[in-house]
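A single protein chain has been omitted; all remaining protein chains appear in their positions.
Up next is chain A:
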Amino acid sequence: MMRAEFDHPGLLYRDLDEYLAGTTEFVYSAVAAGDAVLVAVPGGNLAPLRDSLADVADAVIFADMTVAGRNPGRIIPGVLLAFAAAHAGRRVSIIGEPIWPERSDVEYPACAAHEALINSVFAGRDAAILCPYDAVRLDDDRLRDAWRTHPVMITGGDRRPSPWYTDPLATAARFNQPLPPVPAGAAVVRFASVRDLARIRSSVAAYAERAGLPAARADDLVAAVNELAENTILYTPAGGVVSVWAEAGHLACQVDDDGHLADVLAGRVPPAAHVEGGRGLLLANLLCDLVRIHTRPGGTSIRLHMAG
């Protein structure tokens, strides 16, 4: 049976029974159809779901979304597209739960934009992605957004089209929101040319070391910041500013410039294999714990989080 279309339902669950009922039904029917199946949900849900699926565990790949999808910007390229590419030629069925109550207000817009952009990236692909939402613990705003980002919703076992679902790029644009201000105490490096890159790298590395970031994480943060600064140098003659500061649980780093990042999918979809550049944001997404972008004509701010 050909099912060459993309299905992206949101599943609102009120308790573990509803969660397991909705998710296991999805997995059993996908396994029966011969799909490649991935379950990427937060650890607290992963354990009971894995237990419930013990009899088909051989046919399912499991991942903890708080690790694999810690950075919501990484989920499309690093989890969903990567899984589809590894199973080219087969329909893929994925449970992806990217939003949980502990997602911070800084993280959340990148999560909601991710949910909207799935619709663009997977349009026309032979795939299904079921996104469970905790209807009890998530606040109403976040639940309302789920109706905007999913063409179909499942509530109380019933599946119905969402009346609030609209153009995914327009929906993603709703989450292109200003970032909290950079704190006054941040270390700041202004830059304009490639001659400044080494100085940016050494200053971010020094800050990361003082803040106690493990060496591997510091290396990755330096690599990500360098990519963002290179983009600024390539596309905005006026240069930009790198700011670094410590927040609870992670180091934050922001690159500001006066450019406008028009492509909302930048960093979420790999460029064609033959293209040498254009991977800076993608790399930042894969390496960092959060990449938040606020862009508008005349200014772009990209914030990175890197936890120890």
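Assume a contact is a pair of C-beta atoms (placed from the backbone, for glycine too) under 8 Å apart; a residue touches a chain by one contact, two chains touch by 3 or more; residues count from 1.
The definition used in the following text is that contacts and distances are computed from a predicted model.
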Fill in: Omitted chain (choose from "Na(+)/H(+) antiporter subunit D", "sn-glycerol-3-phosphate-binding periplasmic protein UgpB", "MEDS domain-containing protein" or "ABC-2 family transporter protein") - UniProt protein name
"MEDS domain-containing protein"
Practice prompt. Just name the one of A:33, A:223 or A:265 that touches the chain not displayed here.
Written response: A:223
Practice prompt. Sort through A:197, A:211, A:241 or A:307 and give me the one touching the missing partner chain.
Written response: A:197
Worksheet item: Can you list where chain A touches the absent chain?
Response: 193-195, 197-198, 201, 216, 219-220, 222-223, 226-227, 230, 233-234, 273, 276-277, 279-280, 283, 286-287
